[in-house]
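One protein chain is absent from this view; the other protein chains keep their places.
For subunit A:
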Amino acid sequence: MRKITFLVLSLTLLAAGTLFANGQQDKEKEIVLKWPSIWVGEDSKAGAVAELVDQFNADNAGKIRVEVEAQPDYDGYEQKIRTSIAAGIVPDIFTMKLNPTTKAYYESPLLMDFSKELNGGWGKDFNAGTVAQATVDGMVKSLPYEVAITPVWYNMDLFKKAGVSKYPQTYAEFLDAAAKLKAAGFIPTSQMTGGSNAWTSMLWYSHFLASFGGPDVYANPFGTDAYVKAAEVLLAMYSDGNTSIDAIGGDAGVSGGHYLAGESAMFINGPWYIGRVKSEAPAVYSATEVGPAPAAGNNKGAMVGFLQTNFAAAANADDPEKAAAAVKFIKWMTKSENVAKISAASGAMFAVKYDSSSITDELMGKFINASNDASFTIPHLEGVVTSDVITEFGQALGKMALGEATPEEFVEMLKKVQDQ
């Protein structure tokens, strides 16, 4: 009896041990990729992205698993990425905005360079010029993904109520329309000097820079004529009741809030704002048209557009399998049909070539038309200067709007920070 008990126990232990060992082996095989993602929670891309991650995990079960770490706060997310890279710990996969400040990431050997994979054929999947925009010193350490244009949104209902039959194409027409809008009790434009980058006003300024300086405006030194003239127009936007009285010191909530409430007639933001207008202000959504800013300079029909989000990954030089797994996942996310799914669900625009006919949102269609109709496109100012210049932008704008600085002094303040 004892012998039988011993035998049964031995067999049980052996079986359990074998099962455990197999389990361990499977686990060892599986590569886990951590992805701190902003496309979670209330984000318009959250649902579609989650579906794609689930599908990827199912297709690669036991081999690769992508774990999404929810980071719904944009500023917090950027801080986390910066701190991680500075500390030498790079997330397996992450997204970033590419600008002169984040170009410092390219100095880190910890980030993966995608140029080899892109040259191997993958590069053809991207829209012309987008990979070049993300190339620094021959390296592509941030893969272009989401793109955006930021046209002027205008509420045609308010224009009609004020007796303005069409959206102003020139600065003179703008002043005329603004006068009629004010007389009818509406705020002509939404502006803001607050927040970390005075976002809406920074975009207005970028449009005027394009209008005065043309497609190569940023090639000219900071402080040249176009910068001052654009500042003069921006100052006019803050004068004579052309914006709300809370614009100085106001943040994105103030600027967007007036447009959503049907109080202001013109506002600037990207396509990610469409969902919010649609759900929170359906009447404003229906009345909204988009287009370039009224031409204040010689260049008409210019648009402000940029790489909104880039994919990046840890180099994982000592773990080529993990590096390959990251590339496989990013390739999955940049597949034409997958990008089309996210675009259709969220209205977002992408740097990858895809069929956008599935986009049914009316306002998104207007965005695409505005992008196609643009005479040329330039990035916004934030995309071409370091973050301290943009921090200064809001402060200098406040000073100018309060009458404490001239347009020349406004530009000089920005130049001083840039020269540092």
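FYI, a residue touches a chain if its C-beta (ideal position, glycine included) is under 8 Å from a C-beta of that chain, and two chains touch if they have at least 3 such contacts; residues count from 1.
Definition applied: contacts and distances are computed from a predicted model.
S.K.: Name the chain not shown, per its UniProt record: "HTH araC/xylS-type domain-containing protein", "Electron transfer flavoprotein-quinone oxidoreductase", "Pyruvate dehydrogenase E1 component subunit alpha" or "Raffinose/stachyose/melibiose transport system permease protein"?
M.R.: From the listed options "HTH araC/xylS-type domain-containing protein", "Electron transfer flavoprotein-quinone oxidoreductase", "Pyruvate dehydrogenase E1 component subunit alpha" or "Raffinose/stachyose/melibiose transport system permease protein", the omitted chain resolves to "Raffinose/stachyose/melibiose transport system permease protein".
S.K.: Per the definition of touch given earlier, which of A:T135, A:T391 or A:T406 contacts the omitted chain?
M.R.: A:T391
S.K.: Consider the whole complex, including the chain that is not shown, and state which of A:Y77, A:Y105, A:F311 or A:Y354 touches that chain.
M.R.: With A:Y77, A:Y105, A:F311 or A:Y354 as choices, the missing chain is touched by A:Y105.
S.K.: Going by the contact rule already stated, which one of A:S44, A:S142 or A:T193 would touch the omitted chain in the full complex?
M.R.: Of these options, the touching residue for the absent chain is A:T193.
S.K.: If I consider the whole complex, including the chain that's not displayed, which of A:K80, A:R276, A:K300 or A:K399 touches that chain?
M.R.: Candidates A:K80, A:R276, A:K300 or A:K399; residue touching the omitted chain: A:K399.
S.K.: Who touches the missing chain here, A:K63, A:R82 or A:K353?
M.R.: A:R82
S.K.: Where does subunit A touch the missing chain, residue by residue?
M.R.: Residues 79, 82, 85-86, 101, 104-105, 107-108, 193-196, 244-250, 254, 386-388, 391, 394-396, 398-399, 401-402, 404-405, 420 of subunit A touch the chain absent from view.
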